[in-house]
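One structure, pasted below without further comment.
Taken from a larger complex, these chains appear in their original positions, while the remainder are omitted.
The chains carry the letters A and B, assigned in the order they are written, with residues numbered from 1 in each.
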Amino acid sequence: MEKRKLVTIVTEENIEQLVINDVKKLGAHGYTSVSASGEGSRGTRKGDWDLNKNVRIEIVCDDSTAHAIVEHLMKTYYQDYAMIVYLADVEVLRPQKF
Amino acid sequence: MIENLLDPVVLFFLAGLIAGVLKSDLRLPESIYEILSIYLLLAIGLKGGAELHESQLHNVISPAAASIVLGIVIPVIAYFILRRLGKFSRPDSAAIAAHYGSVSAVTFAVVLSFLSQIREPYEQFVTVLLVLLEMPAIAVGIFIARLKTTSGPLRVGTLMHEVFLGKSLYLLAVGLVVGYVLGPHGLLPVKIAFVDLFRGALAFFLLEMGLVASNRLADLKRVGAFLVLFGILMPLISSVLGCVLGVATGLSVGGTTVLATLAASASYIAAPAAMRIAVPQANPTLYITASLGITFPFNLIVGIPLYHQMAIATHSLLG
């Protein structure tokens, strides 16, 4: 099995589409997204109304794409939006997919 | 105000508010919030469209013009109060101002429910005013916010979608058109679902809104005393303008009450969604707490009956 990076993004659901478009532009071949709630430096986001929802987006990609995504998100969204991003190592079969 | 408190719709809101304050484990699933708000917007539009079907449209022109004026003037006033007196940043001031210039469809529904409760008639085209008031203030807010600040390219496409194709405006418009095309008779097949059921659904929704509003109260300290005060005084200022323009443009006492309430109400669907995209530097906690945590409950419980009194007074003065 080959090594890839797993990029996990937790952010505001209202910018989900913007983030996904950016991620695809940066070379990701896919993503998986799940609706979430949570708490962080920007307070509690319990999803009880429209702007208060989180989404958890996961991207399996190669190392360089992963770092490109992290850097882009940092400079584009971190300052103004609730967001965290972290990376992990994963193994995949069919590496060409990612 | 007692009649108002005896409206089931308002009592349910209080029940939700109290549940939240007492930290009851009562939660409504997210989806019910979305479903009900979609249903309510459609139903409001349908009802309005069907009434429009039967009203003389020429009467709507001057009140419509008045609404647009309100939609532009109110956010400007709000902006200067927030910026000069409140010392809020330009983006924050502009974003909050946009919310107070725009409207809350649910508050609109409650004032209609209140008027029918006390048998006060109103013009059949008021829903047009609701639709006209939603937009302009949002544009004004964005314009002010971006005057000097340079926060990267304005995602105009995204933004126009947020506003014109944002669900609230779209659903109101759909309802309005369908209702107008079909008229009261054509709507009969869906009357039970969209008319007879409406106030029950509104009551249920307000239970949820009470919970949501109560969660915002936690942020009151964070936003500071000035904004809390603003959340109560701004609607009063706006409602005065609404009353004056209402009477000036020949609206009945009922119609004037509606316009005053629209002016006083603050958006919590269209404006936040648009501001978050168009003015990202503005702190959403500020505009949401003010609009949803302060102004919304104030209008429901105290404002509406008050604006009705004001409408009566203005009529006897200027009318």
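To be clear about the criterion, contacts are C-beta pairs under 8 Å (C-beta built on N, C-alpha and C of every residue); 3 or more make two chains touch, one makes a residue touch a chain.
The structure displayed is predicted, hence computed values, not measured ones.
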Per chain label, how many copies make up the complete complex, given that just one of each kind is displayed? A x3, B x3
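Criterion: only the chains that are shown with their structure count from here on.
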Just the number, please: Cα centre separation of subunit A and subunit B in whole Å. 34
In their complex, what parts of subunit B are in touch with subunit A? 27, 30, 33, 151, 155, 158, 211-212, 215, 219, 268-269, 272-273, 276-277, 280-281, 284-285, 288, 292
Contact set on subunit A toward subunit B in their complex: 12, 14-15, 18, 43, 46-51, 53, 80-81
